[in-house]
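Please read through the structure below; I'll follow up with questions.
Yeah, one chain of the complex is gone here, protein chain that is, but the others are all in their spots.
Take a look at chain A:
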Amino acid sequence: RKSLQEIHQSDFGAWASSKDRRGRLGHLESELLFLSTLTGINIRNYSMKTEDLTNTEKTDKSIKKVLQRHRLSGNCHMITFQLEFQILEIQNKERLSSVITDLNIIMEPTEYSELSEFVSRAEDRRDLLMFFRSLHFFVEWCEYRKRTFEHFK
């Protein structure tokens, strides 16, 4: 596992020559490595589609509605996940609101019932942050437990 300093140092060369195409790619790779190390989550794929739901026939033309469909997949150590969620963005005169209207979390079944528990809770609450944070802590706890048992073997 690279430390924050190591990641930054190795990237300094890439930063200096960021105009170079390969340098840019290297810079992006370093940023991804930094974020996956920090969050414990490795996002491999992501895509989004938008659909304009603004109803122009209605009198209230100042309200703009956009539905975003997001697809995200990745892994946290040995556990892989796939998320599909929808975000409804409503822009009226005063403010812009963004709400997750649907969240589907697809994971391979494991022997850990706690995992399925917090996954379904995250789905019910449409709480992405809770899902990612719980997954990270759960995996860390599993690793810690494994190491502890190894120690006693």
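One rule holds in what follows: a contact is a pair of C-beta atoms (placed from the backbone, for glycine too) under 8 Å apart; a residue touches a chain by one contact, two chains touch by 3 or more; residues count from 1.
Operating definition for what follows: contacts and distances are computed from a predicted model.
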item: Among "Calcineurin-like EF-hand protein 1", "Aspartate aminotransferase", "Centromere protein O" or "WD repeat domain 41", the UniProt name of the subunit that does not appear here; value: "Centromere protein O"
item: Chain A residues touching the omitted chain (full complex); value: 4-5, 8, 11, 15, 21-22, 24-25, 27-32, 34-35, 38-39, 41, 43-48, 70, 72, 87, 97-101, 103, 125-129, 132-133
